[in-house]
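Provided herewith is a single structure, encoded as structure tokens, for subsequent inquiry.
What you see is the complex with one protein chain gone and the rest in place.
Note that the chains are named A, B, C, D and E in the order they appear, and that numbering of residues resets to 1 at the start of each chain.
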């Protein structure tokens, strides 16, 4: 069960409203890496989760993201309000102006409606935690960019608060994944095929227009993999299906 | 530039076509965690990437995923073909039957059109690598489930091939992330707020219908965080905005 | 700020899980007239609302709908769980089976992702209240149909609870609209054009295949309107633009 | 059967084209509350309706909305046409310029494609009428905002015509709902649970940042409801499931 | 302006309703190649068209497609109606059953909402006519498949009517394109680059798993093109940018 308290998690203060920045803020309200996406991803993973400890973690953070949704929505609303009575500002976001009367809705900065296609929910807890780690990293960088584009001190403070919390969540999800004590390459139950899993396919070759050629790094060197060059032209090198 | 070789990366052999399984397979063809999503996510990240080594990695794997798309599409096509001339089979997937004549299209198993909303691309390479690690983990588990639902040995073999390659990619992306030598909680340039980042908000409390109560684990214990209970009711405990 | 209590608003008891019914239930979870749509519509209207009393109403009910989301999600999860290990059940909902491992996600009964296009939010409070009245009426009838399709007593009880609450909300929204004391045909500030607003355009004429012809009822009789027959062929009868 | 007459329902006259306003107008062409949404919602409800009188009403108004679609589309086309040959204007709406050559398509003001997710169709006539009442109220306010943002007298006249007709339709739908003689809180056939339906859940409490606290109004006072405060923390007060 | 006559363009007679076939029929109602897509594509092209003759053609056929929409919708409605009171039938299309009460909505056979992304409208009349020719060809084949899957004589008759009209429209659009007297390869005003336009890039090479190798046909033989083999590996052969 949910309860709402009439107090923002972070008190929002805005100097001069900046409707174009308000439009940017919608990215964190109804965008792909925004607060509703986070709230729904974690809460629904929690709903599917049978482990009471991890379920509690997912509900704790999922609920906090609902409070963030309220903060960012309030902030965006304050910046977008003048859109209602100013044609020039309305031109910058006609959807908010004409449809919303200067109010927010679950759109991103381009006016796309929020969609559950943003969510990554598999019902496999370790996989879900990896999706959450990635989600928090994305939310952090989006918040940081908003701060970089922002002139208003009060708005920056609120975004700094939200951005900080993403790191908190990142840490919690990483610790949760570690606590499962699974080898990092073990997902699910069926093991990969030996002999094949160690092969790195070099599917992009040649020299690019800046002169860069095939690169070797820790991610594909001999310590890590056996390299198969141009597998499309030497399929026998893949040696995987015995034909 | 791309080149296509008229040879599948894994030779597909199907015994008795199973159109209902073919419908399931579409999840890996045009679904949220499928091969096109992987191909596009990595290739476009590569296109945005300024580091030639990581760009090469992204193009290598992005290109391999295009070859996987072809394998899974061929496999799905073989299973779905009988749909065309059998009303009962057509009922199981009218979209494939009526619109596609038993051929595949970029839909998932529920007939939803593939959408770029599935992609996670931020233009920040370490963040993108985390999204890729999560994407490979999801693809692995989806492939595993398809194997579990499958009766046909040839189809299982092809899925085992594809599933194995997800682990290869998972490893490569993890090594690439490690090679950046960034502290695991550092994303972007703006540091989180000290004092706030260490707080764990206990936003979900009480006892559930199975008797579970608040749980403490490595992800939220004293070693990791300072705990704030019920922040909605004790906002002063968050001590973050000095009001 | 939001807080979550680990207790369902209605304790869910399910006898034999019925995965096909679980699929139907998703309509109330991630569907057009479902609980998330209600929660978001009211809460975001509340966020945009300047009247503290009506804002409170919208937050009260918006928050309750989040609790309903949790109830229906838990119920659907219980019905869908067996999908994971049973190929035949998985065929009935491959998206839930293959992608979700038998867990729920924000899809409707056809597997469509939830979208903010379901929401009706205008930033005009009396208009929003009318949208909410309609939304509650729709949610009531969808819940009723689910009860009619349901065999499981525990599931029926939970749906009866949720369905009852829609009527409660319907009443509250109707009272709120009444409390604004606006004439029922007054929306916004610009008055309609006299002489034109009283005309009923009879744009559909003739006799249908069952023998029905033009009908007159209280909605278009002489007491209510001046009738213009076949305006496409007698535009002068509309007398509206003085040309 | 439909017939088209080569005459607009309202003759459109535009002085200086204003492409940015043309973009706004798309909201009424291909937007969530626009003319196609109205035309399709009513006409398809009519197609599903077994009552010949109400079916006639729905077809009358559904057909009129098609004529409105033509008016607004013609108006938007006149405003958007200069986009084709002017880079600066094209920047204001690249989708219309690059894809449409300055012509209209079924997009809203943010370029989102029209979707049937905008429609509210339940197959239950009294519920559908409530959805239509709300739809007309929304269309009225959107038209009014367009008038407020508009400088061109001819465009204002056309919008005044369309806006007036929304009020006509609003009235007709309200009279139709009244004619059904149903108690306002009766939807469908299954009655709500007594004892529960009279409870108002106070799910949002405390004092907000502007000092507002819990509010009581005609929508939740003692005359209307029995109040349950903080149900998340006092679930026994809901007394609904006898546990 | 539009007018509606209460008479179907083709009188629909259904023997035993077949709800699964009704679901298939939705493909022609709210699907990608269905009647609404045709109606909107042609009518909006007409609205954008400055040539009065071609505009008339587009409005004639666009309006006829609205009448087809009504026929197919009525047919689908008759087949889907029993869904309302039969759980087993409802399982076959829970969206129609639970949300629509057995009535139709603008969904395709997989329950996807109709979207304007189906439309091809460019504001360039010869290009639009080509899109229409292709659209009619697609609609013909979809109708044919529906006939092939259909057991009910009355439904087959109605589909035969609709299918026949697609051929009529195909012919009219082809004649209209011919009447423009444009060379078949001339689109727009900017000519293609000589020397490059005559090159056929052989981007797919090798031998497939069935033994097929590079094929030459009238579409890429010496009469038609100069062949460039493996351009990715011999970019100099493309001789196009003088670097």
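Operating definition for what follows: a contact is a pair of C-beta atoms (placed from the backbone, for glycine too) under 8 Å apart; a residue touches a chain by one contact, two chains touch by 3 or more.
Just so it is clear, the structure is predicted and the values come from calculations on it, not from any experiment.
Checked against the full complex, the candidates A:41, A:108 or A:132 give a single residue touching the omitted chain, namely A:108.
Touch with the chain that is not drawn comes from one residue among B:106, B:215 or B:228, which is B:106. Interface residues of chain B with the unshown chain, by the touch rule above, are 1-9, 30, 36, 40, 44, 47-48, 56, 59-60, 62-63, 66-67, 70, 73-74, 77, 84, 99-107, 113-117, 119, 121-124.
Interface residues of chain D facing the missing partner chain: 1-8, 11-12, 87, 90-91, 94-95, 97-99, 101, 107, 110-113.
The chain not shown here touches chain A at positions 20, 23-24, 27, 31-33, 92, 108-112, 141-142, 145-146, 149, 203-209, 212-214, 230-233, 235.
FYI, only the chains that are shown with their structure count from here on.
With centres set at the average Cα position, the gap from chain B to chain C is 32 Å.
Note on chain placement: the centre of chain A and the centre of chain E lie 37 Å apart, centres being C-alpha means. In chain A, the residues that touch at least two other chains are 1-9, 11, 56, 59-60, 62-63, 67, 99, 101, 107, 113, 115, 117, 122, 124.
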